[in-house]
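Below is one structure, written out as structure tokens; comments come after it.
Removed from the display is one protein chain of the complex; every other protein chain stays in position.
Note that the chains are named A and B in the order they appear, and that numbering of residues resets to 1 at the start of each chain.
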Amino acid sequence: MTTQSSTEYEKYYVPEKSKLAVCATIGLISSTFGAANVMNDMTFGDGATTGSWGIFWFGLFFFSATLFGWFRMAIKENLAGMNSAQLKKSYVLGMFWFIFSEVMFFLAFFGALFYVRTLVGPWLAGEGEGGRMNHLLWEGFNYQWPMPLTPQEAVGGVANQPVANMGTFQSYEQSMAFGEAAAWYLWLPMWNTIVLLSSSFTVHVAHMGLLDGNKRKFNIWLGITVALGMLFVALQALEYYEAYAHFGLTLNSGIYGSTFFMLTGFHGFHVIMGMTMLLIQWLRSVRGGHFTADDHFGFEASSWYWHFVDVVWVFLFLFVYIL
Amino acid sequence: MGDHHHGPAKGLSRWLFTTNHKDIGTMYLWFSFSMFILGGAFAMIIRAELFQPGMQLVEPAFFNQMTTLHGLVMVFGAIMPSFVGLANWMIPMMIGAPDMALPRMNNWSFWILPPAFLILAGTLFMEGGAPNFGWTFYAPLSTTYAPPSVTYFIFSIHVLGLSSIMGSINIIATVMNMRAPGMTYMKMPLFVWTWLITAFLLVAVMPVLAGAVTMMLMDIHFGTSFFSAAGGGDPVLFQHIFWFFGHPEVYIIILPAFGVVSQIIPTFARKPLFGYDSMVYATAAIAFLSFIVWAHHMYTVGMPVAGELFFMYATMLIAVPTGVKVFNWVTTMWRGAMTFETPMLFCMGFLVLFTIGGFTGLMLSIAPADFQYHDSYFVVAHFHYVMVAGAVFSMSAAVYYWLPKWCGRMYNETMGKTHFWISFIGFNITFFPQHFVGLAGMPRRIPDYALQFADFNMMSSIGAFIYGASQILFLYNVIATIVAGKPTSEAKTWEGAEGLEWTVATPAPYHTFETPPQVR
Partner (left out) sequence: MLLKANRLRELALGPVLMLLGLASAGAAAAGDKVNQVNMAPGATEIGQSIYDLHMLIFWICVIIGALVFGVMFYSIYYHRKSRGVTPSTFHESTKVEIAWTVVPFLILIGMAVPATSTLLEIYDFDDAEMDVLITGYQWKWKYEYLDENGENVSFFSNLRTPQGEIYNTADKGEHYLLEVDEPLVIPVDTKVRFLVTANDVIHSWWVPELAVKKDAIPGFINETWTRASTEGIYRGQCAELCGKDHGFMPVVVNVVSKDEYAGWLETKKAEAAEIRDLMAQTFTLDELMTRGKAVYERNCLACHGANGEGGVGTAIAGSAVAMGDVSGHLEIGINGVPGSAMQAFGGQINDVEMAAVITYQRNAFGNNMGDMVQPIDVYNHKKG
């Protein structure tokens, strides 16, 4: 535990007043409220989305604009030298625990995947202590992963329960799993992994450059990182296209589709966020000349986030694609 | 910028735009109290309907909405924000910090709460009614069979979660980074310690809750099958995820309460806490164990027997660190020189009633016996003993204890004591008989019951009205104190009080510790 000298405390900057929080609240609440309206119109309504989209987009725009202003202000304060070392540490802690909370968010989905694959699947097929008698309900259901036939399809009924799978994702040979790819070099997830892992490496190189005070090196490698991020998103979009168009794998394809799209989807969303963050840092550096060897928290935070996204992918690759 | 020395701004903008931890703390406290009244109003409707057998006041569908909203509003609206408010007020003062670490985010964490609850309460007026699936919202009742308002419920949970996560990050950053020189971890007041650990719990489990409601959202609107066996999922999966959040949640509720009690008892016993170190370790142990016991809420779902045993043993273990706390409080009183002002009375009410609630918790943790207790009123009795007599009592104690410091006026002691005794008696009349009806077989979440339970239910309802009415007294006392209480300017309101918060002026100035104190 390092103890601060009391001079540092005097400089702890407590902003006097700020409209940011209220604006961010208006944006956040409008966008979530709008999103809820849109979904309800879609599922329960008559399809007429009266104004819901409007509320949603207004909220989202307002929210993004506020966040933009918020970060800009924080950056300006830093440039103006208002941030003591102690305040900077607060930011570091904030970012660290934010990433920790994101880890826990993903944990929920990985936990669900684990539970479904190792316990529920066999139980539904009448195996194991939790499902000795389940064959009475799902006669003919055999458990496999990926799941070509959901229990409901196995008993041949879509009548009574809300539809799952709709019979489109049936070909287990065409799944996204490695063993089934026609040739290794056609296996998209592997390319995705390569792209993302190397981007983690390039962002590290950029960081080293910055630490050496070599801004040119920093800008180039950070630019490459952002480009790799974009490439990843593009490849992932291709992957989704293939899933829907060629494999018949959709959100409706039972639990395999559910877990597949939730995990990759949220990961993809986080990649886009991380990429945007890095892009902004790149613009700051290239256009605004920000960052020095010993003051570059915005970049550091974004790069931690990027590494986090990368680590999540490694687990995803392992548990969703390989195993 | 730069000029920290003037006081608060005037008017509404002071509250909307503030970054001051005391203002934000005050807003949290008032907000949570209003939610307590709202949740209490729902409870009064529940108790009024259950006053007699037969359906009298409300329809079964509405009754379920009341139960659900009561649970949600009390847990997420009343208790959690009240302790966050307390943390905002007290933590910077207790560790000698000028403010919270991230003041603007602090304001944001608060301001997203009211609209989120507005949306939640607004569901009452929506077609199909408010959420009606219990505060535990088990799928598929909360997915396939839910009213459309469930979508709004899901989003408001998301927002509440965001608020809690940001609030906790702020607290962690404050405690880890803003302590005055010399304020080492092992010198921090216990309230700060319990909150630090609570904040860890929150950051760890709120995202999991967010994951759970997101899966619900996908099942409802986008055709996934997480919680439907037909598509290869499992409704019980929902319960696992929910309780992975839900069990730590109950310790999120009680740990700050432990902290409050650990501050107050030494003050009025005029004697230092018996075992500071072991209190800290016990808190950490409880937090750790809370992650591996969640399935004790699910003994009857048909888990394999090995799972039952594991969760039973792990749950029982929690009695050990909790016991350490209880024993510590009692030995702190031992051979002290006690006086019994209102905060102390509430703490002793807490001590007795929480321990009883802990004992029933221990009974519930015994899996085979829980087959009989589960989802009966015995469980309802258990959790109101720990949450009302635990969290709410300690919150009342905290308010009385620190109110003079907050507003520079002394509350009316007689009224305070009256509030305590009516609460204590009313509380026990309400919830003690619920043990009996529960053991005799009355399920929870029912709007109407068999005749054999009639007498105890009537008793319980009467008690609830008494307890509820005593809260009016509380509200009155607090407002009267703020408006017209006897002014006091003693820095140290209580003779035996220790800690930095008692070294600053009374009422506490708008900005405290702009230069950090030196802690020996």
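In this section, a contact is a pair of C-beta atoms (placed from the backbone, for glycine too) under 8 Å apart; a residue touches a chain by one contact, two chains touch by 3 or more.
It should be emphasised that the depicted structure is a prediction, and the values quoted were computed from it without experimental measurement.
Screening B:Lys187, B:Arg445 or B:Lys492 for touch with the missing chain picks out B:Arg445.
Across the entire complex, the residue among B:Ala454, B:Ala480, B:Val504 or B:Val519 in touch with the chain not shown is B:Ala454. Which of B:Ala48, B:Leu124, B:Leu362 or B:Ile466 touches the hidden chain is settled by the complete complex: it is B:Leu362.
Taking the whole complex into account, chain B touches the unshown chain at residues 53-56, 60-61, 64, 132-134, 138, 140-141, 144-145, 228-230, 234-236, 269-278, 300-302, 305, 308-309, 312-313, 316-317, 319-320, 323-324, 326-327, 330-340, 348, 351-352, 355-356, 359, 362-363, 366-369, 371-372, 374-376, 428, 432-433, 435-436, 439-441, 443, 445-452, 454-456, 458-459, 496. Residues of chain A that touch the chain left out of the display are 123-124, 130-134, 136-138, 151, 159-163.
Definition applied: only the chains that are shown with their structure count from here on.
Computed centre separation for the pair chain A/chain B is 31 angstrom, with centres defined by C-alpha atoms. Chain B makes touch with chain A in their complex at residues 1, 3-4, 9, 13, 16-20, 98-99, 101-105, 107-108, 110-112, 115-116, 119, 144, 148, 151-152, 154-155, 158-159, 162, 165, 168-170, 172-174, 176-178, 180-182, 184-185, 203-208, 210-212, 214-215, 217-218, 220-226, 228-234, 237, 240-241, 244, 302-306, 511, 514-516, 518. Residue ranges of chain A in contact with chain B, taken from their complex: 1, 3-6, 9-10, 12-22, 24-25, 28-29, 32-33, 35-36, 39-40, 42-44, 70, 82, 86-87, 89-91, 93-94, 97-98, 100-102, 104-105, 107-109, 111-112, 115-116, 120-121, 123-124, 128-130, 137-138, 147, 150-152, 161-165, 250-252, 254-259, 261-262.
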